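Here the complex is missing one protein chain, while the rest keep their positions.
Chain lettering (A, B and C) follows the sequence in which the chains are written, and residue indices restart at 1 in each chain.
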Amino acid sequence: MNQNRVPTVVLGVIGADVHAIGNQILEYALDEAGIEAVNIGVMSSQQEFVEAAVETGADAIWVSSLYGHGEMDCRGLRDKCVEAGITDILLYVGGNLVIGKRSWEGVKDLFLDMGYDRAYPPGTRPQEAIDDLWQDLVEQRESKDVVSSLD
Amino acid sequence: MNQNRVPTVVLGVIGADVHAIGNQILEYALDEAGIEAVNIGVMSSQQEFVEAAVETGADAIWVSSLYGHGEMDCRGLRDKCVEAGITDILLYVGGNLVIGKRSWEGVKDLFLDMGYDRAYPPGTRPQEAIDDLWQDLVEQRESKDVVSSLD
Amino acid sequence: MKKPTNYKIPEDDFLAMRPEVLAGWPTGQRVDLAEALEYHSSLAAEKNMVNRLQQALKKGETLTQPRAGVALPEELKELLTFLHQEGEADVLPTTIDSYTRQNQYREADRGIEESRHEERSMLNGFPAVNHGVEVCRDVIESIEVPLQVRHGTPDSRLLAEITLAGGFSDFEGGPISYNIPYAKKVSLEKTLRDWQYVDRLVGLYQERGIDINREPFGPLTGTLIPPSTSHAVAILEALLAAEQGVKYLSLGCSQNGNMVQDIAAIDTLEELAEKYLSSEGYSDITISTVFHQWMGGFPQDEAKAYAVISWGAATAALSGATKVIVKTPHEAMGIPTKEANADGLKATKQVVNMMKEQSFDQGEKLDREKQMIRQEVAQILSRVKEIGEGDWCQGVIRSFEAGILDIPFAPSRYNSGRVLPARDNNGAVRYLDSGELPFDSEIMEFHDNKLAERGEFEEREASFQMVIDDIYAIGKGMLIGRPRE
Partner (left out) sequence: MKKPTNYKIPEDDFLAMRPEVLAGWPTGQRVDLAEALEYHSSLAAEKNMVNRLQQALKKGETLTQPRAGVALPEELKELLTFLHQEGEADVLPTTIDSYTRQNQYREADRGIEESRHEERSMLNGFPAVNHGVEVCRDVIESIEVPLQVRHGTPDSRLLAEITLAGGFSDFEGGPISYNIPYAKKVSLEKTLRDWQYVDRLVGLYQERGIDINREPFGPLTGTLIPPSTSHAVAILEALLAAEQGVKYLSLGCSQNGNMVQDIAAIDTLEELAEKYLSSEGYSDITISTVFHQWMGGFPQDEAKAYAVISWGAATAALSGATKVIVKTPHEAMGIPTKEANADGLKATKQVVNMMKEQSFDQGEKLDREKQMIRQEVAQILSRVKEIGEGDWCQGVIRSFEAGILDIPFAPSRYNSGRVLPARDNNGAVRYLDSGELPFDSEIMEFHDNKLAERGEFEEREASFQMVIDDIYAIGKGMLIGRPRE
């Protein structure tokens, strides 16, 4: 992350999912927080997320999945990022990620195992994830500083 | 049971319990079924049940307990019957017998162990118990017939 | 002993009666009025019920209140805290157990012991007399909102002494409402006298600057009570309480299920109580209203129970009642777990919150219901006054004897039990048999016609079978007990 640059987040709703309302609110919340929000909207493929992130040099991708197919749709996004050379990009995912009412701990682990950095249960307030983002970005920078000071 | 006699049931609500509505309906249902109902009403002690049964030569006692203290109030009624010489009288109990929502099987066993012949969960239709009563009375008579034929 | 009459007990007479009452159980010795007043003064304003109700009246809130009580104080505190925090209850009760209600303090002691031993509550409420003043205060101090004593005790003099000294600021019941539905052999003479004591005690607190709320028990037997019956009782108890110096009264009734009739009931209850209180010379009384979610038999299925609860909450909000008393999804089965109790509260709160800014067109139907209630109450109360030769106490006693006051399904032998209610074809509760109620022919015809209409629709005569069907109906998923096919 460029120290003086406003951080950029690519956000969208993955798969054949058309739930548009949370997505609109997330965009608004990111804007309000002074974060550059690149909203690729609903029904976005993994490819579209990656392309948008590469194009905008994004710091993070926020994937939403509401409609229940998240488990199938979200698998493999980290690999695609690695392939595209944005290995370290922060991947957050949130919404109603799986089908049915399941224990959140299990669902969270499922998505962390898929390579997401953070996963959020239904009903998460945008501010919570924004706070996490700032923190993750600081940590990332610090660890990069360490790396560069070792150079 | 005298073969030609209309059967008699003493009914009432035990302990400090004032729930009167089910009791009024049970009386009405017994009447309609052609059974002599001796209703001693709410707030009746074990002693009052036994006395009424002795006095009327009843075939059965129907104890109601709704208010939650049934476990404490109903213990010992069978002993009192035995003491009063009405050893074989049918004892039925019904209502909201214990405090709280508990598994019916456990509650039922608790009351059968106390010496009740039958126990009924909340929401029992009077007709169900009336059917049981006719059946129990027939069986009782048959077994008495067996005893007397052995004399 | 002199027959009870409706006069304010002189303070000296009252103080002379106290020692005997306080001697009823060892914990009574601890009660000291002066010290209790000081204790109340020391409590934060948020813990006083009158204060909270005034606030609600001003803001037009409908407060939620559960029923809850267990045998042991630690469990009670835990339960009440949970209902406040998790259940979002606005005000809280302490429900008293049935032994205490019968002044059977020895049995209550046994219940406490058994509860300690079994590690679950073996009592259906909190035996406050046995626990005594300090334990009550410990409870009061651990809860952030005001507490009311809810019971069903014909003779609650000692209970009132202990709980009021213990910091409770609201006391439910009355000489009729906690006798006729709650007792079998207790005379009205006795309860009228005993509740004069309780009301006088509240009056004493009041005169010394401590606000205590009193709430007659509106639902009576909770089952198909026509509004004019419960209103007549509520207003009578309000008059009797006012005479003894009570200044803050919550009057209530329970949901019958026909929304227009229910809203009419709450509207007229407040209106009529104010009218009678002021015409009888009690002009500085503040009335709030209480709406009880359906008090009769509930569906066993929890989803259906939620529906009944929510529908009651909606009616409460639309009627603008100051407080709604909440049922739980366990109602048909047994005393609820604290979770089930909180669930009933949360469902109620959600509906109340969603409804609080809404109001309805009020037109002819509502007017007609209100007009009927006004007329019926007027006819009952004027007969009560007449037969009492101007004295409300005597009026009550003689009216119950004569069936001028008559509460459906009540267990008391002092109740004539001739009145039978049933639903009309829209689910409103009517008098199928009005017994000796002093109604004129216009009113009688109104009820007869309403029930004839239903009878015609159902192709059967209005009879006791109809009443039974109505008693079961809500438990079986219906409002009106239609004949089975």
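A few points about this structure:
As a working rule, contacts are C-beta pairs under 8 Å (C-beta built on N, C-alpha and C of every residue); 3 or more make two chains touch, one makes a residue touch a chain.
Remember, predicted model here, so these are calculated numbers, not experimental data.
The hidden chain, counted over the whole complex, makes contact with A, C. Set against the missing chain, the residues C:S41, C:Q362 or C:S382 yield one that touches it, C:Q362. Note that of C:T81, C:S187 or C:S310, the residue touching the chain absent from this view is C:S310. Among C:I210, C:M259, C:L451 or C:M466, only C:M259 touches the chain left out of the display.
By the touch criterion stated above, the residues of chain C touching the omitted chain are 257-260, 299, 301-304, 306-311, 313-314, 329, 342-351, 353-355, 357-366, 425-427, 474, 477-480. Across the interface with the omitted chain, chain A contributes residues 15-18, 20-21, 24-25, 28, 41-43, 67-69, 71-72, 96, 98-102, 122-123.
To be clear about the criterion, only the chains that are shown with their structure count from here on.
Taken as a contact graph, with one node per protein chain and an edge wherever two chains touch, the assembly fits none of the named shapes, being neither a line, a ring, a star nor a complete graph.
When you average the Cα atoms of each chain and compare centres, the chain farthest from chain B turns out to be A.
For this pair, chain B with chain C, the centres built from the Cα atoms lie 32 Å apart. Taking each chain's centre as the average of its CA atoms, chain A and chain B sit 68 Å apart. Residue positions of chain B touching 2 or more other chains: none.
Within chain C, contacts with two or more other chains are made by no residue at all.
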